[in-house]
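Can you keep this structure in mind? I'll have questions shortly.
With one protein chain withheld, the remaining protein chains of the complex are depicted in position.
In order of appearance the chains are A, B and C, and numbering begins at 1 in each one.
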Amino acid sequence: MPRKLMLGFFLAAAASPLFAQADRPSSTAEPVTGRWVVTADVHGTPIYVPMDLAQRGEKISGTYDGQKLEGSFKGGALHFEAKDDMGGQIVDGTLVDGALSGKVVDYDNANKEHPDQYTFTATPVRDRGPVVPRRHEFVPSAFYREFSALNEPVLTVSSGDTIHTSTIDAGGADETGQRRIAGGNPQTGPFYVESAMPGDTLSVHLIRLRLNRDYAVSDDAIVPRGLNSALAAKMQHGGKTVRWHLDLAQGLASPERPGEHTMHYRIPVHPMLGCIATAPSPARAAPNTGDSGSFGGNLDFNEVVEGATIYLPVFVPGALLYVGDGHAIQGDGELNGNALETSLDVEFTVNVIPKRRTPAPRIESTTHIMAVGLGGSLDDAFREATSNMAQWLVEDYKLTPSEIAEVIGPTAEYKVSEVADRNAGIVLKIPKELLQTMR
Amino acid sequence: MPRKLMLGFFLAAAASPLFAQADRPSSTAEPVTGRWVVTADVHGTPIYVPMDLAQRGEKISGTYDGQKLEGSFKGGALHFEAKDDMGGQIVDGTLVDGALSGKVVDYDNANKEHPDQYTFTATPVRDRGPVVPRRHEFVPSAFYREFSALNEPVLTVSSGDTIHTSTIDAGGADETGQRRIAGGNPQTGPFYVESAMPGDTLSVHLIRLRLNRDYAVSDDAIVPRGLNSALAAKMQHGGKTVRWHLDLAQGLASPERPGEHTMHYRIPVHPMLGCIATAPSPARAAPNTGDSGSFGGNLDFNEVVEGATIYLPVFVPGALLYVGDGHAIQGDGELNGNALETSLDVEFTVNVIPKRRTPAPRIESTTHIMAVGLGGSLDDAFREATSNMAQWLVEDYKLTPSEIAEVIGPTAEYKVSEVADRNAGIVLKIPKELLQTMR
Amino acid sequence: MPRKLMLGFFLAAAASPLFAQADRPSSTAEPVTGRWVVTADVHGTPIYVPMDLAQRGEKISGTYDGQKLEGSFKGGALHFEAKDDMGGQIVDGTLVDGALSGKVVDYDNANKEHPDQYTFTATPVRDRGPVVPRRHEFVPSAFYREFSALNEPVLTVSSGDTIHTSTIDAGGADETGQRRIAGGNPQTGPFYVESAMPGDTLSVHLIRLRLNRDYAVSDDAIVPRGLNSALAAKMQHGGKTVRWHLDLAQGLASPERPGEHTMHYRIPVHPMLGCIATAPSPARAAPNTGDSGSFGGNLDFNEVVEGATIYLPVFVPGALLYVGDGHAIQGDGELNGNALETSLDVEFTVNVIPKRRTPAPRIESTTHIMAVGLGGSLDDAFREATSNMAQWLVEDYKLTPSEIAEVIGPTAEYKVSEVADRNAGIVLKIPKELLQTMR
Partner (left out) sequence: MPRKLMLGFFLAAAASPLFAQADRPSSTAEPVTGRWVVTADVHGTPIYVPMDLAQRGEKISGTYDGQKLEGSFKGGALHFEAKDDMGGQIVDGTLVDGALSGKVVDYDNANKEHPDQYTFTATPVRDRGPVVPRRHEFVPSAFYREFSALNEPVLTVSSGDTIHTSTIDAGGADETGQRRIAGGNPQTGPFYVESAMPGDTLSVHLIRLRLNRDYAVSDDAIVPRGLNSALAAKMQHGGKTVRWHLDLAQGLASPERPGEHTMHYRIPVHPMLGCIATAPSPARAAPNTGDSGSFGGNLDFNEVVEGATIYLPVFVPGALLYVGDGHAIQGDGELNGNALETSLDVEFTVNVIPKRRTPAPRIESTTHIMAVGLGGSLDDAFREATSNMAQWLVEDYKLTPSEIAEVIGPTAEYKVSEVADRNAGIVLKIPKELLQTMR
């Protein structure tokens, strides 16, 4: 990975190995056996690397960032080399008080004479084993406008725990209508989930998602992705703010100042979270909270609702979960640029799925599995959604390429999830019922 | 329009005027009042032009191809000029036996000195008024592989009539499995619908769409629009034919030679028509039956099912309706390139909606109105679907731009309808229930 | 191929085998050895299939549509089977007077019990060997508005011959300004090139491309692909015809009715052909002359100029070359929808490159080789251009994937060739000088 780093991360997407299985440290006889998280200090930039070590006498095997490694551990000194056909790392470290530290010599086969060199530290990843899940009440006081790995966690929880909290609206106003921060989807969190490590998946099950105030704010624009030339000319004066009244008792939304034809227009609300994210790697500048990516973020997908489970890859220790940007109701794609933006009462349970890397956000409802595809165009997003689902069917159902085609082709439901932000989104849904025979 | 013709139709999409209202010829006192269809012979190419004339004494007003016209009718001689800021037509004709013929001088303001000149004939469009709808049994013997205005109609019906017929599969095989013609979606039809004229809309209500044989043919490929680089490498050996057994009693499809994981895989069938089209203008070469456009065609939209009503623009006298390419079941987009291709038993009712031009196919189910968008990319298709729906909301509900935004934004359901063919497709669905208060 | 046919040609792009080498028929001892063109009559649709046969005693080997074949020839009866892992053809024919005829049993492995069956005829492809090239004067009298394999050739020429002729403008007007046919890029041709057979490449070297009248016609629109929302609102009244004066002596174009700021605006002309095409396979309806594809067509690429050589695949016997749609000058992409449309004086030399299939149009200038990419979006066109060039570098320079990347990456010149028509176009240019060391 550092080799890719050197050239600018352009190829990072290609590197998503599934980790080999390894047990956690269990005895003094094999002090380094188990799963580690390495923090490499690459000339000032922290890079997290998952490492699995298996000790047999003085022999060490395992994986380093998905590459096979071979080496030795004797007298407290760890030495190994991990390599593939492009290059490798030679790691030398010392075990002190259960933690490793040392240096990495990182070489590229094309330039083996001039390797890069930097220091690292590593700590073991410990599974606490079964614990009694707790429920946390959390009242947010600070909000963040970037999905950053560097923001201080507001709460530390365990895998299996439940958090009850609230989110403010996209413009920064809370449930009392008071503005707490500048707009742009300010987030509640980040929540640190113990034992979550780079290479894991975090699942977030939304137990409860409810309105907690009686209005929402939107606008009367149509975003550029929705406009052909003729419609662009017609809609050119849009963009004015539209306030919607939320009838909490009946669960209905209606414009506060309706037009002539919308006097009796009422829409049933269906609260959803526009944003849900883990923190991406701090190797690069943190994305703002209007953006999205493999880490989730501003998905604006209207099936991120009460009852759904969201799966997100973990890039940093603790995962650092963010939630925000509640919508009372939103059509597919968030065509106005804003949905019915409002504050929400939110409750969810987090679970760590260790050593399972998901390439991009995935969602599960009672009826469907759903693979999110994100890209600069709907066409790119479509390809990513299909690939995300195909990989899912391989991982969970072991399907062959032919079987993938026969399953997705006749059953696919593709909906447009996002057109309002930099990434367009397409979600591929497959009915769980049709997959039942394949487990 | 001939001005656009001269330069190659590149601007044709801009020309979709709604016709002014005019009555049909009713008395000898006003022999030319009413609606006409003009056939201009533009140097060998037939161009259909809708014309509405209103006579008051010797004065003539009305519209010619949507442009306002002014002129005179005396002694059996019609003379008028229709123009806008780009140019116009000077039409001179003679009324003989209820038909007009004569010549058109067609000028462009940029080149007024050198106008084009060609002949025309015109016949009145007569509404037969209420008739008793008939039901036609039609057994097809010939099939067509292009959506052409020049194919001889196989049956002439009236607005309101019902046709019961069958379609062969995309590969040309009929309900007995016998191949009747080369593949590529050979069509049943064209059906000539009396009184349907250029500028009208044809509605086709699908009363019945049923399987009539026990197998379907598909393949195990994923089309290029579904493949990112990684998935393309994985799927590169796809494309083999997959035969599916159709259990007609239970309504289930299953691969005849399943893989290890698809031994118990069964999908409920949901028969649909991949193709439904009116004939496009003969001004240009006819599209093949794998293509689509404002005339409909190979939409491959899986809600063209029993119970749905499809609205298509009429470009030629009689509309010339084609149906074909039945699918036992198809996921969104027809991801394999082929759906479960099969022959079908088909029954539908046609109705002419006079003087109502739809910009692109529209569909109505019991619960939704749906606007089809087609384009070279999903992004273009998305824009077209949104614009098609916006125009529908203007026409049928008189909504303002702000109201359009407020209606589509929170209620839109966008699904991918087509990725297998040259045009990508996106369909925008709006629940009819939410629109009820606006009529 | 007929298997793909059965399912609708959706996978046709995958089928571009390079033919094995084979000699032409040379002796009575081996009557069927050599290259043949088979015309299969697939239930009414003619399909051309290249066939190479090598006879050794009674044994026959070779290829049929790129698939390896094995069989026998005895007593005037040919029998062989050609197959791959998806299916095959069993061909039985009789040799009479140097031509073969018989039947094809065409099976798909997924449905081997129910093969398709149809008749065929085949004629040998004879290389006339070196002849004295001729120069033909051809004055067109009819023009075509579709790139059809079914139009009668207007002239038959030999490989190496030169044709001097003229083209009328996109709107159908000739060098005297007289309109000859409806607009939409009416073509001169088709020219039948003897010995050109499906699977060959036709090269067309443009010797001379000159203006032959003193005006051109264009407009003041910008096509939708060039408009973002803001520009769409600003340009909404465009589309008026603009006549340009062509100063033939000085080679300059200027608007006949300039605006305030364009009073002194003059552009040097650079005549080009908007359309150059071979006839695509008659297996599907012919494209209109506004369209493009692997056969070339309405490329609107402004380096199709005097001195350039265009390479086009041959799909039908005789290639059937069309030329038309001359432009006095055109910026990249034909942004106005029309370039400076005019009639042209045209002279070119044709050459057949046997058994060399090009996947899409290619162009050679004195300085560059250029690979055309066409697709529904610029993004798709970009991919196709890159792939077309990569394949060229493999065929002509034997480059490995790594070398392809190292050659294209640092030297690529990508320009937008087409935004005005259904297909967008991107052209990838590589300087010939940099490739010289690789031959």
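The working rule: a contact is a pair of C-beta atoms (placed from the backbone, for glycine too) under 8 Å apart; a residue touches a chain by one contact, two chains touch by 3 or more.
None of the values given here were measured: they were computed from a predicted structure.
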item: Hidden-chain contact residue, picked from the options C:Val316, C:Ala339 or C:Val352; value: C:Ala339
item: Option from A:Gly88, A:Gly337, A:Pro354 or A:Gly373 whose C-beta touches the chain left out; value: A:Gly337
item: Contact residue for the chain not shown (choose from C:Pro31, C:Gly102, C:Gly238 or C:Pro282); value: C:Gly238
item: Residue in contact with the excluded chain [from B:Thr33, B:Gln89, B:Ser377 or B:Thr411]; value: B:Ser377
item: Selected from A:Thr94, A:Thr119, A:Thr241 or A:Thr367 as touching the chain missing from the view; value: A:Thr241
item: Chain B residues that touch the omitted chain in the full complex; value: 224, 227-230, 232-233, 236, 377, 379-380
item: Sites on chain C contacted by the missing partner chain, in the whole complex; value: 14, 218-222, 225-228, 230-231, 234-235, 237-238, 240, 242, 253, 255, 259-267, 329-336, 339-340, 377-380, 382-384, 386-387, 390, 397-416, 419, 424, 426, 434, 437-438
item: Chain A residues that touch the omitted chain in the full complex; value: 3, 5-11, 14, 42-45, 47, 85-87, 108-111, 114, 116, 145-146, 148, 170-173, 177, 179-185, 217, 219, 221, 223, 239-243, 256-257, 283-290, 337-338, 341, 375-377, 379-380, 420-424
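One rule holds for everything that comes next: only the chains that are shown with their structure count from here on.
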item: Relative to chain B, chain with the most remote C-alpha centre; value: A
item: For chain A paired with chain B, centre-to-centre distance based on mean C-alpha positions, whole Å; value: 44
item: Computed distance of Cα centres, chain C from chain A, in Å; value: 48
item: Where chain C touches two or more other chains at once, by residue number; value: 377, 379-380
